[in-house]
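Take a look at this one; I'll ask things after.
Apart from one protein chain that is not included, each protein chain of the complex appears where it belongs.
As written, the chains take the letters A and B, and residue 1 is the first residue of each chain.
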Amino acid sequence: MKRLGPYVLIALVIVACSWWIVVAQAASDLPKVDLNVNAAGPRPVEDTTEQALQRDYARAWSSMEIALSQNRADVLDADFVGVALDELKDRVNQQQQSGLHTRYVDHGHKLQAVFYSPEGSAVQLRDTVQLEVQYLDGDKVLHSEQRTENYTVVMTAGENRWKVRVLQAAAAQPE
Amino acid sequence: MGRILMIVTIVVTVLLLAAGTLGAHGSSANLSTPDGVVKALFEDVGSKNWKAAYQLLSNKNAIDLPTFIRQAGGSDGDLRMVSSITKVTPKILRESDTEAQVRTDLQWTTAVGAIYGTRDLKTVKDGKDWKVEWPVEQQAKVPPQVIPVNFLRWDIVTRGADDDWGAQNVDAPRVRIVSMNAVEYEGGTVILGEIVNEDTVPGFVSVNASLVGKDGKTIGEESSFDKISHILLPKEVSPFRVDFPGVKLSAVKNVRMQPNSLLVPASADPTIGVLNQRFETDANGRKVLRGEMINESGQTVNIPHVLATFYDNSGKVIWVSDGYVDHALLPRTPQSFTLGLRPDIADKVQTYRVTVNTYSINRQQG
Partner (left out) sequence: MRIIQYALMLAICWFAAYVARAADVQAPSHAVAGNDVSLPTSGSGNATLFVFGPGTAIKKEVRLGDHVTLPLKRAGRYSAIVNGEQVQFDVAAAAPSDIAFLARPSRVPADRKDVIAGTVFLFDNNHNLVTSPTPVKFDLMVEGGQPQSRHVQSKDGVAYIKLDSGRKAGPAQFVATVGAKSVKRVVEETASDPCNLRIHATPNKDGLTVETDPVKDCAGNPVPDGTIVTITATSPKGRSTVDARIKKGIAKADLPPLQNATVSVAAGVVMGNEIHVGGGM
């Protein structure tokens, strides 16, 4: 029995570490967003603003993916406002009425800031996102594909975070 | 056995009741000494036992009970009314057979921290006991009059919830830190400076500061709390002081200042004049800044808060002192104040500036 003691301890440590990794992983389950602010103007983007934009845009996409997958409009209010919020709520409502879902597997965003308003309350960005999209009717997969989408995004400063106000798919932009 | 226990309980209860009743001047009352009677007086004042305290006065013909209560216990919603005495330390300065001079250090506990005071009281022998000759404060009587209130007031109408995205809201006032100095004091770091409201509207202002260590990490974050005039009218300048106890100045590589302002309704009233400011030495030999405040409005200021900024000969802020005055500022009635000055910087002070924060219970925001 004494000889088992160290092995039990090691087993406990492994279990604890595994649990911690799982929890940490779940907590950081936001899409990967690679933000470039070098081209933004007329106002230069501050370091803190850059970090906030990156974090809040990732959160917005995470909320959107949950909303469209589970048909839950309530998760959108924290990250979306204005036109973008209305659009997503309409989409969720229509999906609900027809029993449809949309599932995204997000493989990452290349986000470029192209405009930062002089007083610092609005930012326009271009997003190139790699996605796997599944359209479902109930449990039946209607169509599934990998694709690259381009979005024009406008985010505005809210109470304590940046919110997406416009999320409009665009044709691919020349570099 | 039960009966004996019952009898013992009754006897002890009666004794305790008697002790409580007879000990009307507190368990430590000793009226046969000058310092004892002074201590008893302030203990009665502290427990708001006014009649008992009044009985200890030798000059009851010069001051009636209501006036004594007002002078000792506070009035007009001032800070004294909501304070309690926590420490009374009398010391006999001079004594003869019939009279004595007693210096008493007092500590009051208030909602805004401890207030310290020193009073010199004359005591006289009255039979076997000593009594206190209460110094009657002569208050200037302001004649009844009508004082028109015609100072500016600011109210705010903000944007509605259904206003469109681009609709403007009224912006918070522009404030700017005009000077900043980091000093070491009692093993900690203190950030001193001044902030000005550059705008044309009043604001509620605070100053936050973060200390960054040599490794780039934040080693302290604090706010100015009440070491600032929070309501700043247009072009008003306030000192600020942010204390970081326990953080050595040598560990600080950088200081990040964050002034914050909120647009608030306010009034340009009251105007407080600070007159006859001068340095003096108090009874304990400390250098202090004294002066008189005068409330030029018609409404009582319940709690005045005095802030003093001290500058060296290059105009740099080298210290900010503050103190609450526990007497209300009545209209057009001078009220004195005393602020301590750090002995180690007294020689370096070239000039100073005094401002007064005002808190009034009944006044609408302002």
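Just so we're on the same page, a residue touches a chain if its C-beta (ideal position, glycine included) is under 8 Å from a C-beta of that chain, and two chains touch if they have at least 3 such contacts.
Being a predicted model, the structure only gives us computed values, none of them experimental.
**Q** If I consider the whole complex, including the chain that's not displayed, which of B:79, B:196 or B:303 touches that chain?
**A** Of these options, the touching residue for the absent chain is B:196.
**Q** Can you tell me which of B:233, B:317, B:330 or B:349 touches the chain that was removed from the display?
**A** B:233
**Q** One chain isn't shown here. Among A:52, A:66 or A:83, which residue touches it?
**A** A:83
**Q** For chain A, enumerate the residues touching the unshown chain of the complex.
**A** Output for chain A: 42, 83, 86-88, 90-91, 94-95, 98-100, 102, 114-115, 117-119, 121-122, 124, 133, 135, 137, 142-143, 145, 149, 152, 154, 166-171.
**Q** Can you name the residues of chain B that touch the chain not displayed here?
**A** With respect to the unshown chain, the touching residues of chain B are 150-152, 154, 164-166, 168-171, 178, 196-202, 233-237, 268, 271-278, 291, 296, 352-355.
By our rule, only the chains that are shown with their structure count from here on.
**Q** What whole-Å value do you get for the distance between chain A and chain B if each is reduced to the mean of its CA atoms?
**A** Chain centroid spacing, chain A to chain B, equals 53 Å.
**Q** Residue numbers of chain B touching chain A in their complex, please.
**A** Answer in residue numbers: 165.
**Q** Would you pull the chain A residues touching chain B in the complex into a rising list?
**A** So the residues of chain A touching chain B come out as 82, 156, 165.
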